[in-house]
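One protein chain is absent from this view; the other protein chains keep their places.
Let's turn to chain A:
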Amino acid sequence: MNDKNIFNFCKQAGCCDTCSLRYLGLKSPTFYEDIKKSAQRYKDEKTEVLDSEKPPDDSNKETTDDCDSPPPAKKLKPNLCVVCLGILQEETWNDSFNMVKEVLERKKYTSNTFACALSSPIATILREKAMALRLEKEILDYYSNIVTPLKEAWKWSFGTKLAPVIDKKLDSGAVSPLLITFSYDYLDDLQELEILKKIAAPLFESRRQQHKRFATEFTRRVVEQALQNVTVDALKAASESCCMAPVDTAAKCVSVVCTHSPLYLGGRYIKLSRDLPQTPWILSGKRVMPSSVQEIIFQPIADLYGMSEAEAETRLKLIAAGREDVDVRCLGQGRPFAIEITDPQRQLTTEELEKACKLISSTGDVIVRTLVPIVKDDLALLKKGEETKTKTYEAICIKLTCSEFDQIDPNAPITVTDVDLKRINTYRNTPLSNKARIEISQATPIRVLHRRPLLTRIRHIIDVHATKVSAGTYVKEWVHGELGRTRPALAHILGARADLLALDVTAVNLAWPPY
């Protein structure tokens, strides 16, 4: 096996330089960064003449000698590669470059690196396989598993040339937050794939019968599957050109999509209003409350990114460690939360984040003291905290009847007595060794019963004087007992009916943000 032979066999079959290098199995990116130079090492004189600096319009094919390569392409057409459909040919890249520039001018990402990804026409899979099979047949000891994937060779060659055009450095998708995806369409894609139905008839027949499961006839996967055990003879029998017909119209870049990986901000919010839900409260399309904690926090962030209201709705996401009811305030250090920003153009500066906090707090209903950049992994802490954290509440409760424990006239005036306070502050239904003084069992509250299963949960109240309550306890229900569905409730401890007038969360005990 001789590399020059392979390279020139590919060239004569109608491959571009880049594809020819791919069939050599060259894997190092540097080979693809300067195709001309790399190709030079393998070209023999005959092919060199062909590829010499002729204007593309002139570079028609004239090299059909002894080998069974396809007939020459029509005159006045660029020499389009029979494998990559022109995707790897530098002469075709200008349109794609212009498309990226247009998108980047609009979206103005500040990232100085980028990664690029390719969505190529499916016909390239068939053509690549056909060429590989021919090499295996013609060249002794050639194994097609060495072929460098199209998308890799494209990334290295196309990406390298794109970098100076957009003034960013090419990097891997694992490193750069900015991903640019190019989608190519090829006019004859479906028509060329048709022959697979002859080659792998049973596969396509069974898919046709299950058309509900397989809505698309040709997917990358099924094409690869159909080609798995195919032979060069089978391809030749099915297609005159052996599935490598000259390419009339190059595959065309139809879309360029730029996305920046999400950014995360962490903070804590204090909620001072008893008429403010955490998230927009909308009932059958109508707003119940004019605003929400979420909207107040999002406003300055959306403005900094120039997002419209509709855009902010899809690109900003609030992740909070639990929530309080509309009429419950959240005081103290506030409730931990994070914001996920989808496809941000840039990082926000410390000054901008400070200004955002000021704007949020200027509404008077919500206070956010700091917003700091965090990473995705930190979100786990928020979610975990939801289960393990303790919360401290302050409530105003009302005693509605005389205590049944006091042997007094039930019609006597109702007062809260020292005995009542002592009952509350010393009541314990758990062993002394237990950290929590009160264990309660609580049926799923009626207000959420329509959408949650009916369960009885055991919850702990660590202390009452300071009213520290373990996570997930529905405090309101604990005070009034919710028709007896939470017990023992404050009412049971008092021996009197009791109710709640106002509730504040005074601490959500979770170390947040993490830095």
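By definition in this document, contacts are C-beta pairs under 8 Å (C-beta built on N, C-alpha and C of every residue); 3 or more make two chains touch, one makes a residue touch a chain; residues count from 1.
Following the convention adopted for this analysis, contacts and distances are computed from a predicted model.
A.B. asks: Leaving aside the chains you can see, what is the UniProt protein name of the one that's missing? Options: "DNA-directed RNA polymerase subunit beta", "Very-long-chain (3R)-3-hydroxyacyl-CoA dehydratase", "Growth hormone-regulated TBC protein 1" or "Protein Abitram".
C.D. replies: Missing chain, UniProt protein name: "Protein Abitram".
A.B. asks: Among A:Val254, A:Leu331, A:Leu359 or A:Leu379, which residue is in touch with the absent chain?
C.D. replies: Going through A:Val254, A:Leu331, A:Leu359 or A:Leu379 one by one, A:Leu331 is the residue touching the chain not shown.
A.B. asks: Which one, A:Ala201, A:Ala237, A:Val372 or A:Ile396, makes contact with the chain that was left out?
C.D. replies: A:Ile396
A.B. asks: Looking at the whole complex, which of A:Ile282, A:Ile408 or A:Ile446 touches the chain that is not displayed?
C.D. replies: Result: among the candidates, A:Ile446 touches the missing chain.
A.B. asks: Taking the full complex into account, what residues of chain A touch the chain not shown?
C.D. replies: 272, 274, 329, 331, 394-396, 398, 443, 446-447, 449-454, 480-484, 497, 499, 501-502, 504
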